[in-house]
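One chain of protein is taken out of this complex; the other chains stay put.
Chain nomenclature is as follows: A and B, assigned in order of appearance, with residue numbering initiated at 1 for each chain independently.
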Amino acid sequence: MHPLRHPRNAIFLGLLFVGIGLVYLFVPLIGGWHVDYAGATMLIALGAAMSIMAYVLIAGSPND
Amino acid sequence: MATTTLHPAAPTYRGARGTLYEWVTTTDHKKIGIMYLINSFLFFFIGGLLALGVRLELAQPGLQFVTDQTYNELFTMHATFMIFLFIIPILAGFGNYVVPLQIGAPDMAFPRINALSLWMLPLAGILLLISFVTGGSAAAGWTSYSPLSQDRPLAATGSGQDLWIVGLVLIGTSSILGSVNFLVTIFKMRAPGMTLFRMPIMVWTVLVTMVLVLMATPVITSALIMLFIDRNYGGSFFDPANGGDAILYQNVFWFYSHPAVYVMILPAMGMISEILPVFSRKPLFGFKAFIFATAAIGALGFSVWAHHMFTTGAVYLPFFSLMTFLIAVPTGVKMFNWTFTLWRGQLMLKTPLLFALGFLTMFLIGGINGAFSASVPVDFAIHDTYWVVAHIHYVLFGGSVFGVMAGFYYWFPKMTGRMLNETLGRIQFVLMFIGFNLTFFPMHELGLSGMPRRIADYASNAAWNDLNVAATIGGFTIALSMLPFLWNIFVSLRSGPVAGDDPWEGNTLEWATSSPPPPYNFDHLPEIRSERPLFDQRHGQAAGH
Partner (left out) sequence: MATDSQALTTTTEHSPVGGLAHDSTGGISNPVLGMLLFITSEVMFFSGLFAAYFNVRANAAQWPPINPETGEQFHLAILPFVGPATVLLILSSFTCQFGVWAIRRGDRTLFLRNFAVTFVLGVTFLIMQGIDYALLASEGITLSAGTFGTTYFTLTGFHGAHVFGGVIMLAVVLYRGMAGQFSPRHHDAVEAASLYWHFVDVVWILLFSLLYLLPGK
């Protein structure tokens, strides 16, 4: 199957956002700058939601 | 063969007429799409009237027509109607009409939920309109920042603000339900042979838009609910005196409202991507790159929200500035692709192409002045000035509205079976183009020389008078351009030339059925071996992909 068609790979889209969210959370935390907890929460949740969405859309699509 | 004969058992759809009962209770995506358009244009005119009120007051220094409070209501509701009841729904409406046809489906996945999404909109609109007569509408800007949007310490807004919140929550719910509908339709109901990479760009842009709607809209729902609780139940989310944080509102609000601007532009870009190939008689340049650019814009769109908050001091500036600059890259890719589609094409200078060319040039200006704003030092100077007003209108009017007009002229024949008049279309385009630029170009200078946004009055010695007069004249010219538009629709519906199935020699599936299509959309689908099934059918197959 083409890599773009495999449901498991679709999750990477969401994991990308989780990754960005974690960077957004930990870089200021470790660097001692102001931490935007609200933004980090929303980004990480976005990643989770995107992963689920991408997975169900690809896995749930017909086989053609 | 480009024509299809209607099955004898299909009810006649000539003029897309039906009884009022039929229209009110329909679950047919085509009728629902048309009603989305009607509702949206209605609020476009209402929002436009409010804008004329703003421009009338600002033409001269001094308060001639309205009080400060009324002025605040005018610009607040202008933006609210335009964003939430015009541009977002009208693009959803075009999507509703066009997407099932372009993927060869008989309807949307959830037709009844489709109808529900539609009818929530006029309901919300009525709530918002009522607020004008129940003590004043919301008046804290469409962004509704705390603490101005809360009644403490100043009683700046009354029940109008609460009606505003409720109205927006309704509209948001309508959008979210719509996004579920579109995503299931696009992923589950494509005709055989229509792989994801053979879908028209319009469908792709709607797809990415709906992902943004699904993910981002609930966040503004939560922000609005928190605001409602603070206003009415003694909540402390945004009240620093009790441990809350006013900036928190902005943070959560913009997490939605930034992706929202891509919701407002991507389907319009999709429409332009349908129109340019047809009217240049050439395939779209860089079809696959387009798809990836659209996805990139959607993804990046989630990571720039705090660029609306640079001056709060609570934002990690380099990250957001960088991401904002980055978005220019996929957008630039699209501009190049559109330009190279036109290059050496056999241009048919009909009204859809005129508006598409208007889109390209005006959106380019909007993109450039946006790129300037991405720079933090520049933003510190122009934040909350008329430079920003220029930017937003160049992308939203110059971009989205011109795109909507292009799409309207393009698909009107399919929806109604009649062609719109070319001369009237050209008159509208010229008036609109001139009026638009006259209104908004001076605002670049006004912003750079320091004129703030959302002020009812300004000093007469600030040297802003002439530019404001120009902008007001421009505003009324835009209003004037609506007259040939409305006349065109009226006249063409009654006695416009009959369109036939495929008046433009289009590439995509909606042109493979009658105008307007039968209720079930297709009697017979052509073979789908590429993203241009109709072109293939007409000219014999090229190498499919």
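Methods note: a contact is a pair of C-beta atoms (placed from the backbone, for glycine too) under 8 Å apart; a residue touches a chain by one contact, two chains touch by 3 or more.
Everything quoted here is computed from the prediction, not taken from an experiment.
Chemist: Of the listed residues B:I87, B:A223, B:V315 or B:I427, which contacts the missing chain in the full complex?
Modeler: Checking each option in B:I87, B:A223, B:V315 or B:I427, the one touching the absent chain turns out to be B:A223.
Chemist: Quick one: which of B:Y71, B:W142 or B:F237 touches the chain that's been left out?
Modeler: Only one listed residue reaches the unshown chain, and that is B:F237.
Chemist: Tell me which stretches of subunit A touch the chain missing from the display.
Modeler: Touching the missing chain: residues 7-8, 35, 37-42, 45-46, 48-50, 52-53, 56-57, 59-63.
Chemist: With the missing chain put back, which residues of subunit B would touch it? List them for me.
Modeler: Contact residues on subunit B toward the absent chain are 109-110, 176, 179-181, 183-184, 187-188, 214-223, 225-226, 229-230, 233-237, 242-245, 248, 251-252, 255.
Going forward, only the chains that are shown with their structure count from here on.
Chemist: How many angstrom lie between the CA centroids of subunit A and subunit B, rounded to a whole number?
Modeler: Chain centres of subunit A and subunit B, defined by C-alpha means, are spaced 27 Å apart.
Chemist: Which residues of subunit A touch subunit B in their complex?
Modeler: Within the complex, subunit A touches subunit B at residues 13, 16-17, 20, 24, 28, 33-34, 36, 38-39, 42-43, 46, 49-50, 53, 57, 60-62, 64.
Chemist: Along subunit B, where are the residues that touch subunit A in the complex?
Modeler: Subunit B residues touching subunit A: 183, 187-188, 192-193, 195, 211, 214-215, 219, 248, 251-252, 255, 299, 302-303, 305-306, 314-316, 319.
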